[in-house]
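Shown here: the complex without one of its protein chains, the others still in place.
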Amino acid sequence: MESRGRLKGIFTPNIVPLDRQGEIAEGELRRYVDWLIAHGVHGLYPNGSTGEFTRFTPEERKRIIEIIADQTAGRVPILAGAAEANTRETIRACEYYYELGVRAVAIVSPFYYRLTSEGVYAYFKEIADHSPIDITLYNIPLFASPIDVPTVKRLAAECPRVVAIKDSSGDLPHMMRMIAEVRPMRPEFSFLTGWDAALMPMLLIGCDGGTNATSGVVPEITRRLYDLTIEGRIDDARDLQYRLLPLFDTMLYSAEFPEGFRAALKLRGFEPGRGRQPQSEIQQLALQKLADQLQCLLAAEGFTSEPIAGCGVRPAVDPSQVARIVRQVMSELQAKG
Amino acid sequence: MESRGRLKGIFTPNIVPLDRQGEIAEGELRRYVDWLIAHGVHGLYPNGSTGEFTRFTPEERKRIIEIIADQTAGRVPILAGAAEANTRETIRACEYYYELGVRAVAIVSPFYYRLTSEGVYAYFKEIADHSPIDITLYNIPLFASPIDVPTVKRLAAECPRVVAIKDSSGDLPHMMRMIAEVRPMRPEFSFLTGWDAALMPMLLIGCDGGTNATSGVVPEITRRLYDLTIEGRIDDARDLQYRLLPLFDTMLYSAEFPEGFRAALKLRGFEPGRGRQPQSEIQQLALQKLADQLQCLLAAEGFTSEPIAGCGVRPAVDPSQVARIVRQVMSELQAKG
Amino acid sequence: MESRGRLKGIFTPNIVPLDRQGEIAEGELRRYVDWLIAHGVHGLYPNGSTGEFTRFTPEERKRIIEIIADQTAGRVPILAGAAEANTRETIRACEYYYELGVRAVAIVSPFYYRLTSEGVYAYFKEIADHSPIDITLYNIPLFASPIDVPTVKRLAAECPRVVAIKDSSGDLPHMMRMIAEVRPMRPEFSFLTGWDAALMPMLLIGCDGGTNATSGVVPEITRRLYDLTIEGRIDDARDLQYRLLPLFDTMLYSAEFPEGFRAALKLRGFEPGRGRQPQSEIQQLALQKLADQLQCLLAAEGFTSEPIAGCGVRPAVDPSQVARIVRQVMSELQAKG
Partner (left out) sequence: MESRGRLKGIFTPNIVPLDRQGEIAEGELRRYVDWLIAHGVHGLYPNGSTGEFTRFTPEERKRIIEIIADQTAGRVPILAGAAEANTRETIRACEYYYELGVRAVAIVSPFYYRLTSEGVYAYFKEIADHSPIDITLYNIPLFASPIDVPTVKRLAAECPRVVAIKDSSGDLPHMMRMIAEVRPMRPEFSFLTGWDAALMPMLLIGCDGGTNATSGVVPEITRRLYDLTIEGRIDDARDLQYRLLPLFDTMLYSAEFPEGFRAALKLRGFEPGRGRQPQSEIQQLALQKLADQLQCLLAAEGFTSEPIAGCGVRPAVDPSQVARIVRQVMSELQAKG
């Protein structure tokens, strides 16, 4: 098992490559794990939302963790998504992942039904009281019952096993409120953001890191953004945050999630296969267009060649130019006070 | 297998009783099925939202359908919830339930991820193209990706296997829009409402029936409300709709769904057991209070005795009085034109 | 002044015609008032949302009521929108409209700021305590702070001046909840629906009438729908409700509200002028297309001729056909029980 310590840095919520039969492509998954580690991510986060955990069977979810734990072989910590149908099944998953030596589990708040704060509390309390492994709360109000600030505080106070929260709301003051409530009593508690578009400011107000889908596609950028920010190189970090933004937005908003990330992964030399959510003809055509658009964005960063048809029409807004202008405006502001 | 025919009437989305170990209480479930049929429901709808399908494992969901199909033995049609982790698993469930002789399956729109209309269409199209059994679309926008009117129309036009929609939005004009778009081309297509509070008006604008959680607790009322409305006894139906409303509201809004229905079922002489979603101490206390409140409501309808402490303070509003006054006001309106 | 009595029937939230300079077109407004009364509406409701009360100055709002009160000359009751910048100004408007002899005022819940229930209560209480004229609460949660059921009950209990609520949420069980809470203590309290698409079912569960924008364009239909429903001619009423639906939907959803109603009014022979909210070129083109579409819908009802280009392509769904099929399906349901 990993030596325990604060959860920090960039954890990749990895996609699971599928083969032509729609089964887990084990070889490609192992190759992807190696590539991610080689490209600097601090940890892996299988069975997250990007990993489409709900679209796998319970057996497949377990198999995914087995493969990744085996392939990682302790090189980086693993945060394993462990939400199952009910608390009993989830606790069993916690036990199993503990045996596999993962660093901690991440458990999304109950979904489908929208629970009250009391219900969310009772759910996590029950699991935390019986889990042998550290737990990261996973708050993603867009998809699941929200975990509000008082509930995070309550769980942090009562459950030593709860050691972190991953928050994908992208709401900065919300993150600050959680930090303000929890850190004074649990300084080792970790706060991870799942919203890549706000990674730099989230780190600047005190986050420990992120579980960021972009790190599965451009780990070089996400990792460097983390490093620059932690080192206090604000201007350089801001440049990079502005360059990451269109990549993130395009992958996130241009297709049914996480198809945009799958399309981009293919451009980095992996075969993710077709996702399990069927795509209509209209969606398939849109995905082809999106692939070209992504290829141009990735080519601009030097990660791929341009598509055959070229990127003729330059993007209306060039990320580097944006970064340059923002920096210039800010230094003028600074100069004049 | 059931002889095919239009889906109509009241289908009960039944709760699954659990034993002390939290396992399916097969005997109690069988007894409950008999009771429901004896009390007049037109059909059963296991593995619905009230049946907490997401909190069971795939094996348990199959077992629930097996038990109910066996116990029902063709007396009433079964609408089996069949949503699984992905289209392949869902199609397998359709095949299995077909073999068990259920009348049709109901498949909720993809949840957790919020899909676009194209995604919702692609999902149901894939399943409908491979299912041997009739399919009811299940629209519950509060919990799952919404199925909009154009998508219902598209699926009705392209998929003969899609024969009905269950809509739990409670939005009356929305139901009318679906009926207006689909019935001219598919007169046999069924429209079922999952919103008990609007059952009478939904039937009056053309619905074929409902999948109504109240019918699992007070089947006498829900069934009679259906009958009175279909018979055109509007005044009597309205009375009953006003009497059903506080029961529905209390069971639905006073506790984490479907705990209120579970508490009420107990008062009808069944042992539903503790639900799989843990309840905090605060929630447990609230459930005890709710039980008393429900007992008074059920006692007022003659289904139970009053609680030991009595129902001393009469409910601020007495449903029968409300019905009487509404009726009186309306007949005055009518008289004066 | 009108003799007092229950507010009931169809009140038209009338558009205010503007001349080429954008000023109130008094002559056209007077002609419109006469036409509405001649076509059977039970009352007028100037300075409502359809009347764009927020886009007029306080002086203009008063002028509109003066003209309408003068032109109506007691033939039908007037419900005058009286919301001004604050309670003091609103009370002054109440006083003035009282002197003008209008039947009651309608006051929308505070908007822009979203108030809590306590704030909504305090606002109406202050006004009701000082108003010489009867008050209709106006609940339109899409645009203004919602007035929840307990607040309606509280105001009905404490304020004799509050005699009605106009609810534009279109939520049928919500209307039933209000009726159930208020009627037992205030049988003369009126409930009006602002959601034309649900007029028949709203009347069937106990509403007294509606303030319906369609009655400003097709008063013949809206009035007849009211009459048929009150008379208990359910089948005929349902037919008409299905025919009203596409008209309502097209006017409401195909353009920035209330431009669709303005376009339709023009087709009935009035010159509404250009609205005060500017329309972009794209919007103006869309309005021209919409006008043709509306003309076909109105021609199908016999209210206008077809557009010069004809209505070549019949609407995908013919309202009469829909009504006929729904009726047929329902009588089969009834026959078979």
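As written, the chain order gives the labels A, B and C, with residue 1 at the start of each chain.
Definition applied: contacts are C-beta pairs under 8 Å (C-beta built on N, C-alpha and C of every residue); 3 or more make two chains touch, one makes a residue touch a chain.
Just so we're clear, the structure is a prediction, and the values are computed from it rather than from any experiment.
Participant: Which displayed chains does the hidden chain touch?
Facilitator: Its contacts among the visible chains are A, C.
Participant: Per the definition of touch given earlier, which of A:E118, A:E181, A:D292 or A:E306 contacts the omitted chain?
Facilitator: A:E181
Participant: One chain is left out of this view; which of C:E89, C:E188, C:E231 or C:E332 touches it in the full complex?
Facilitator: Of the listed residues, the one touching the omitted chain is C:E89.
Participant: Of C:G5, C:G27 or C:P58, which one is in contact with the hidden chain?
Facilitator: Of all options in C:G5, C:G27 or C:P58, contact with the hidden chain holds for C:P58.
Participant: Thinking of the whole complex, not just what is shown, which of C:F257, C:F270 or C:F303 touches the missing chain?
Facilitator: C:F257
Participant: For subunit C, which residues touch the unseen chain?
Facilitator: 22, 49, 54-58, 85-89, 110-116, 118-119, 121-123, 125-126, 142-144, 256-257, 276-280, 282-283
Participant: If you put the missing chain back, which residues of subunit A would it touch?
Facilitator: Residues in contact with the chain left out: 8, 170-173, 176-177, 179-181, 183-184, 187, 195, 197-198, 200-201, 204-206, 208, 227, 230-232, 234, 238, 241-242, 245-246, 249, 317-319, 321-322, 325-326, 328-330, 333-334, 337.
By definition in this document, only the chains that are shown with their structure count from here on.
Participant: Tell me the shape of the graph of touching chains, choosing from line, ring, star, complete and other.
Facilitator: line
Participant: Farthest from subunit C in C-alpha centre terms, which chain would that be?
Facilitator: A
Participant: Taking each chain's centre as the mean position of its Cα atoms, how many Å separate subunit B from subunit C?
Facilitator: Between these chains, centre-to-centre, one finds 34 Å.
Participant: How many angstrom lie between the centres of subunit A and subunit B, each centre taken as the mean Cα position?
Facilitator: Here the centre of subunit B sits 37 Å away from the centre of subunit A.
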